[in-house]
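Here is the structure we will look at, set down as structure tokens.
One protein chain is absent from this view; the other protein chains keep their places.
Right after this comes chain A.
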Amino acid sequence: MRPLELLKLSIETFRTHKLRSSLTVLGIIIGVMTVIAIISLIQGMNYEVERQISSLGSNTIFLQKISWGMGRLDFEELARRPDLTHADAVAIAGLPGIARVGVTRARQIPKIVWHGNKVTDVELQGTTPSFSAIHNYEVETGRFLNSDDSLRKHQVCVIGGYIIDNLFPNHNPLGKRLTIEGKSFTVVGTLVRKGSFLGQSQDNVILVPITTFEKSFSAGRGVGEIMHSLSIMIQPRRGYPVERAVDEVRELMRRRHGLAYNKPDDFGINTQDTIREIYQNITRVAYIVMIAVAAISLLVGGIGIMNIMLVAVTERTREIGLRKALGATNQNILWQFLLESVMLSLVGGAVGIAVGMGLAKLVEVLAHLKAAAPFWTIALGFGFSASVGIFFGIYPASRAAKLNPIEALRYE
């Protein structure tokens, strides 16, 4: 028997049992859909996060009061930690492997108004001129903060694209004065846009000299206090191993804080790898959840297919008997039913892939998150559904193949 004839046979069930077939493959559709949607979202997120991480500057070390991703925050322990100081920054700058050191303090500004326009939840950062080099911030118009601003505590600021769009839609922002929590700042420069990350604009930012920041704003409490505390950004010399720089900074800071050898760090050293690790932990959980959901629905879908194939074998007992009498071998019958179940699950897989990609696209549009379905996810979807079809189709098919032709022909 020719393979093509078998294929034609296997498609026939869709023509004769449209509703039954579509209900049967629902489980497969849901399973494959989940896999495709989640993979393409995670892939899109991976891409975005990697872009973000590298935009931090590939080898920047962040010395802060807390470690990123340290889990539940112990605020009491945090409160006992000494603040980082400008002197720490100066000491670190003196290490042989370090090229550049910058400092920042941050503050969330709930609302800034200019001539009736407003922006909310602005990230205000006090920083030094080296910030732009370390952080890949580029100036679009005007100038960046300079050492003169820091020295003389000038009331000047550099603003991000989001601020320009929302406060100065029809004006050149340069030279305009902004009132931030009662203090007046002159706009001296604008930043090249960075776009948004996870639906949040990264251009909703205002930079001011660190000295001006310290003069104008006092620390808040709780999380605000942690945000307000000094962060030190450290860039090792070109070619200097980041891990070695991290070790040297840790050693220096432990000495400066007078920590005994058996005491844990009372500061956090964060690098790109820290973020990557946190992110990978999150996506690992997402993958596990996805695999569980997909496995369950594929199992349920597979059982549905097995059930319907057993029904089909019983329904078509006479047909099987007749086909055997006319010369069908056991293998012909086996393949006929096996291909039918594989066809069912492949159609389910195809629909699942389409719906899953559609779903990912929908999330992309709604959440401004890039979705990417690489070719291998499609192959994976088809592979999954085909194996379900084979696994759950083999038993009904072998039952059909083993039917005794005489008894099958007599079956009513």
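Simple rule for what comes next: contacts are C-beta pairs under 8 Å (C-beta built on N, C-alpha and C of every residue); 3 or more make two chains touch, one makes a residue touch a chain; residues count from 1.
The definition used in the following text is that contacts and distances are computed from a predicted model.
Remark: of the listed names "Histidine kinase", "Metal-dependent phosphohydrolase", "ABC transporter ATP-binding protein" or "Hydantoinase/oxoprolinase family protein", the one matching the undisplayed chain in UniProt is "ABC transporter ATP-binding protein".
Only one residue from A:311, A:354 or A:409 touches the chain missing from this view: A:409. Within the whole complex, the absent chain has one touching residue among A:206, A:290 or A:328, and that is A:328. Although one chain is not displayed, chain A still touches it through residues 1-2, 5, 12, 16, 318-319, 322-332, 405-406, 409.
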